[in-house]
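Take a look at the structure set out below.
As you look at this complex, bear in mind that one protein chain is not there, while each of the others sits in place.
Take a look at chain A:
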Amino acid sequence: MYVVGNILHQTMAYPAAVNCSGAARRILLLPTTTTRPATRSFPRRLSAVTSRPITTLPSTPRTKSKSTPKTQPPTTPPPQPLQTRRTYHSTTHPPPPSPFTQAETTLLTTALTSHIHTHGFTLPSLTLAARDLSLLDISPSFLGPSPVARLIHFHLYTTRTTLPSLASQHSDLLSGLSVSEKFELLTWLRLKQNEPIIQHWQQALAVMAQPSQVPVAVRELAMLADEIYYLAGDKSVDPSWYTKRAALSGIYAAAELFMTTDKSEGFQETRRFLRRRLQEAEELGGAVRSVGEWVGFTASAGVNLLRSKGVRI
């Protein structure tokens, strides 16, 4: 239907767009194409930001908002929600289904709200939650090979999915800020979500650093970086799409680790740390851009110099 027509259209226009499908794009939520800065090939969710001020971010998932960029060719049919699995982010599609079933959500929510503070991310938290729900001590083992990792994943998932509503609560702070200031604030809001469980977070990080849990942890981190950039209104469609998210992932992970040992009032040291890292990333990005510019200029000047000497290039 819509997707097929869309892909056909893109295939004719930019064959590269359909070639970069596959697992990598599913995990990293890459844009449809990264080479052509034409509006057609914008990641749909990013282009949607232009038509919607950040102050009116919905607290509910982005399911119903219809956003057709004005620059879209008229041949494209109007967007319709599809139930099929999509390989790119879109505001016109329902959000992906939760990776947790109802039975799991009940048990994990009880553990998170009632027992994490005393027992941390451990099996006793889950067992006590099962007792609260008049289940059995053995019940948490249905969560899979590592119930504790599942609990930590659930915390990562719920904090990430509540970030949009958190952003809309702070819309007064966010309005009028530049993109880089916005994502500094959003990253800070996400870090603050770890505050209630911060004394147990080192333990959780250790669990998620185990080889069997690394894929889950990395995917969650990538999706979080993408979420923050989306909410901040970033619109890049060049290779910096990747580098920005990679840089933010690294900075976020470092700040999260820093926060676990931060004893300052209101975690002000963590916030300063975060700002320093973001500043450095910006400076580094600027330096890389300058070097690139210099190399490009020198190379073309060199070629022109050789041409002026009669070399056929």
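Convention: a residue touches a chain if its C-beta (ideal position, glycine included) is under 8 Å from a C-beta of that chain, and two chains touch if they have at least 3 such contacts; residues count from 1.
Convention: contacts and distances are computed from a predicted model.
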Looking only at "Potassium channel domain-containing protein", "PRP39-like protein", "DNA-directed RNA polymerase III subunit Rpc31" or "2-methoxy-6-polyprenyl-1,4-benzoquinol methylase, mitochondrial", the name UniProt gives the absent chain is "2-methoxy-6-polyprenyl-1,4-benzoquinol methylase, mitochondrial"
Contacting the left-out chain: of A:S139, A:T159, A:N194 or A:S249, that is A:S139
Contacting the left-out chain: of A:A103, A:L173, A:A246 or A:V291, that is A:A103
Touch rule applied to chain A and the missing chain gives residues 98-104, 119, 123-124, 127-128, 130, 133-139, 141-146, 150
